[in-house]
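I have placed the structure first, in the form of structure tokens, so that the comments after it can refer back to it.
One protein chain is absent from this view; the other protein chains keep their places.
Our next item is chain A:
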Amino acid sequence: MDAITDNLDLFVSGYWTSLKICLIALVGSLVLGTIIAACRVSPVAPLRWIGATWVNMIRNAPLTVLLFFFAFGLPEIGVLGSYWVFGVSALIIYTSAFVCEALRAGINSVSSGQAEAARAIGLPFGATLREVILPQAFRTSIPPLGSVLIAMFKNSAVLGAFGVGGDLFSVSDTLTSARGYAATPVLLGVAVGYLLITLPAGALLALLERKTAILR
């Protein structure tokens, strides 16, 4: 356990870095995923194609391939940036496809009469979606969205392996490779760190689900 107690500050700073990555990616993927979902249900056919293509391409590519592309492919074609920005962007883009589909399940669960009533009072498509469909869809989507977001929190560990320094997972690399600590206690510490992100997140989602339940 010395591995953890001796390096507590490293673990704590790794935890905060990972939490920061997770929160930025959470907001980013929710926003982007909602936009893609809006495209997929839009009355404009080209937008629907763009949405479907996005989901099918991103969802079916492994996250590591996407990260490789961002980290090494983009600089080759002249797009420069830090690993940090590339890593978080890749995570957001990857997760957006799953957020989109979880949301679309929620959108499909809202009865068509709700949209018809909104259109009947003269709300255009965007306002119908914002005012009537999405608020109800979000609530229904919370359980699958929760799974998607928790998977994303864990996927953020892959960023550490890609040289986005200082996050929780790269702490294990630093301690085992560079400083020679035994792997097991270090990895246990890292695992506990991730649990400290995902378990409260799960509890928050459960609370959110209870608070926003709607009578039908």
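Criterion: contacts are C-beta pairs under 8 Å (C-beta built on N, C-alpha and C of every residue); 3 or more make two chains touch, one makes a residue touch a chain; residues count from 1.
Criterion: contacts and distances are computed from a predicted model.
K.L.:
The chain dropped from view, which UniProt name applies: "Substrate-binding domain-containing protein", "Siroheme decarboxylase NirG subunit", "ABC-type polar-amino-acid transporter" or "Glutamate synthase large subunit-like protein"?
P.N.:
For the chain missing from the view, the UniProt record says "ABC-type polar-amino-acid transporter".
K.L.:
Write down which of A:123, A:161 or A:208 is the residue touching the left-out chain.
P.N.:
Of the candidates A:123, A:161 or A:208, A:123 is in touch with the missing chain.
K.L.:
Mind listing the chain A residues that contact the chain we can't see here?
P.N.:
Chain A touches the missing chain through residues 43, 111, 113-114, 116-124, 127, 131-132, 135-136, 139, 214-216.
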